[in-house]
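Below is one structure, written out as structure tokens, with a few remarks after it.
Heads up, one of the protein chains got dropped from this complex, but the rest are sitting where they should.
Right after this comes subunit A.
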Amino acid sequence: MRSAGDAPESVGEQTLNFRAIRDDDDPDRVADEPEAVRRADPSSDPEAEPAGDFFAFARPASHDRPRVGDTEDDLDDPDTLDPEPAFETLEPTSAEPSDDFAPFGRSDDTFRPFGQPAPARDSFTPYRAAEPPVDNFTPFRSSGLRPPADAAPSPAPPADAGSSPAPSAEAGSSPAPSAHEEPSPEVADVPWATSGVRGGEAGDPAAVVDFEVIDADTDDGEGDDLEDLAHDAEPGIGEPASVETGSLEPDGTETDGTGADGTGTDSAEPDGAETDGTGTDSAEPDGSVIEGTRGTTTDGSAPHGATADGSEADAELEGVTADDPETDTGLVGAREVDAGLDGATADDPETGGEVEGAGGGGESGDAVTGEPAVPGQLVEVDLPDAAAQALTAALDALKEAVADLRFGLDLPGSEEARQAQEEILTQLRDYVLPRVRVSAAPALIVIAGSTGAGKSTLVNTLAEKNVSRTGVRRPTTGIPVLACHPDDRGWFAGSDLLGGLERIERQSREAAPDSLVLVTTERLPQGVALLDTPDIDSVVEEHHEIARRMLDAADLWVFVTTASRYADAPAWNLLRLAKERAARIAIVLSRVQPKTRDVVVKHFVRMLTEYGLGEVERFVIEESAVADGRLPDGEMTELRMWLAELSVDEERRAQAVQETLNGVLNSFRTRVPALARYLEGQVAFRGELRTDVDAAYSGALAHIESAVRGGTLLRGEVRARWQDFAGSGDLTRSFQLRKKRRPVPPERITAFRAALRTALESLITSAAHQAADEVAARWRRRSELAAGLDRPSDDLARRTGRAVAAWQEYVTELLSTDGVTKRSLSKVVSLDTESLSLLFMVGLFSADELPQKLLKGLLGAEALRSISAKALSDLRARIVMLFDEEAMRYVRALDAAGIPDEAAATRLYQATYNLEVAR
């Protein structure tokens, strides 16, 4: 019947209704959003200050930083082109400390502290040349250039002030200034400004004595004094620092230096000042140590501070000067300066916090200058409040975003995703949050390794106390044991670190799996705690979980393996993980037979090198009789020394701690988005499943429509009844002239009507069957959810019957409405509405001409068309309603499995981004 086609609007409406259940738009939208966020990430980083803030935070030296910067590098690269040569010029100068000094002062103060100690410098130069930070470094300058350029006039004059002293200072070193000028002649003043700032921080460690002088200098705004001071400072610092570092451990200083570089470079990109901050930091300890040895030399560095102040004066003079005295606050100061210099939109809390930090820093600075002289004493240096708050808030947000994730659908990988989620949560709770709050807490050294490798024996021997049970049974240790110095006990007993674990006093078989044995021993040095963990490879799989959890909370990993185990696959999996996390790691190879020691160690080292772990600290323990759960003390000397060094050298410890923390924070960059991607996958998958349902049911609907229009409905019994109806003369009889009407036998009418209804019903039911079948088949390929849904619902037949009967009623009603029949006929012919409605339905479903002609004759083409359209759209609506209910069963099944929150992925990306910003 053409009439159906004549009513496109109504059909369209129905289609809309039908689609309303669909939410295929949703997955799309969700998919878009994260993208947008992702896109936003890098783009916003370089231009906006958030990046700056993030770096400002990065005061602890970290090699990982550069990676953060990588994204921005690309963007900054063009700018960095010219500064690069400038950097190179630095290298040659670094050969001679005194000469270098001047160029450093001018171009990059960051280097100053390193430049001073001669031995450190030597190692430093090659390092720079070789390492990626070189690249990173350049952007620093360029970006350093930018902000002041914006701020234009104000920073410029001080820059000049800074620059004028520089040449004079370099008077002794003629090559330097020239070299320095090459890189950025046009913007010359700008770098100066920044460098000045840096110098200020570099000078931070300087004693307060000089401070007045500095003030004076700043007032003058003249370079001469500064230069003098600078000169004083350099040689002074150079000597003691070199002595110190040389004696303690050259590596350490190097690392500091490099670390500073690294940070410097990174932070350099967004705003140079931070770099300085970090530089200062790394310088601090040296400075403080130096203080212990020689007060005067330290003072020497003050002048830099003065210069810095001079340059900064315009931006934020007071703040900086206030900061100068103490090292710690140098950070904050640096940040302030950044903010000031950049003219950047530093976040409110931060700027506010900086001021506070500056104040607080003053105090802590005192503390530092006072205490560090006493070796081995714990220095609890909290992060500046605001920064810590920002980072903690970001981490909290991340934690919530991760905790909110629900992976309802059983997709391949959902188990892994759930596990990853659990791991991230645990790590945030157990380790990252507590560690960020108090960064200088004792370092937690986690002893991990295979079952039977001798972890407990190692801990016992180091603690010189049987803190952890040893034995021949494997696996031996089920509950982690934490051994620390009595003074550190408070921290481990009360803190949030591994907060989810119940602290118990001793090992026992009854202990709950979620517990941690906490023992103290005087024999362990302060500031380091040993954590004996369960194995990573025994039959007891819960142990692997616990061990992983402990490692997630570790500041340092000590990995124990044995001569017979060092090729085991689980061990290498763990090492790979440590590498991925950039965790600080030391490896202990125990149970080595003395006679085979060389062969084994050589082989092991080769394997390590192949794995890229050749540089890791290694200890070899020979197999020897274990007495009372301990090894002979002689085997432990090296390890014990190492621990003692960690204990004494807070700087090194803090750095190790920070490295691991940064590694973990960095790992969030990939781990969290991986979760988000998985979640997106879930959302998309749900969308697909949903689409399957919709596709199946719209297919069913289309099938019904084509059957209705194509005349296939008018088959079988319906056809026979129609023949019966027409051929028996009932049809003609129903048109009988008004007066002599003879009623059509009711049973035939009823039978015909019933046949029509049955045909429609079975058409709908069979379509629903097929749709259900199709959905089930499609789902079964991908998910378990299809179980029990491969059949239409039980009451479908009943509901279909009702719907079709109601439709027939509706059609009869339509036709019995006044005015339907041609007026000219109504006088002559009396129509039996029952028969007419049957004829109408046949006309609707039949492809034949006859009923159409008859109906046209009876109703008129116009009326016929409109009634047909109404009837068809009503039928469609009813079927759609039926199918909607059918489709709802699948939606409910999906919902019951858990709906992935579509916004959660976005929140994850946002949280990751915020975390980066907060760093």
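One rule holds in what follows: contacts are C-beta pairs under 8 Å (C-beta built on N, C-alpha and C of every residue); 3 or more make two chains touch, one makes a residue touch a chain; residues count from 1.
Everything below uses one rule, namely that contacts and distances are computed from a predicted model.
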Omitted chain (choose from "RNA polymerase subunit sigma-24", "DNA 3'-5' helicase", "GTP-binding protein EngB required for normal cell division" or "ABC transmembrane type-1 domain-containing protein") - UniProt protein name: "GTP-binding protein EngB required for normal cell division"
Option touching the unshown chain, where A:L701, A:A755, A:A887 or A:A911 are the choices: A:A755
Contact partner of the left-out chain, one of A:A512, A:V539 or A:A627: A:V539
Residue in contact with the excluded chain [from A:A563, A:V664, A:L785 or A:A911]: A:A563
Sole residue of A:K579, A:H769, A:R782 or A:R889 that reaches the chain not shown, by the stated touch rule: A:H769
Footprint left on subunit A by the chain that the document does not show: 450-453, 472-475, 537-541, 544, 562-570, 572, 591, 593, 596, 599-600, 603, 707, 712-713, 715-724, 726-729, 731-732, 735-737, 740, 748, 751, 755, 758-759, 762-767, 769-770, 773, 787, 790-791, 825, 828-829, 850, 853-854, 857-858
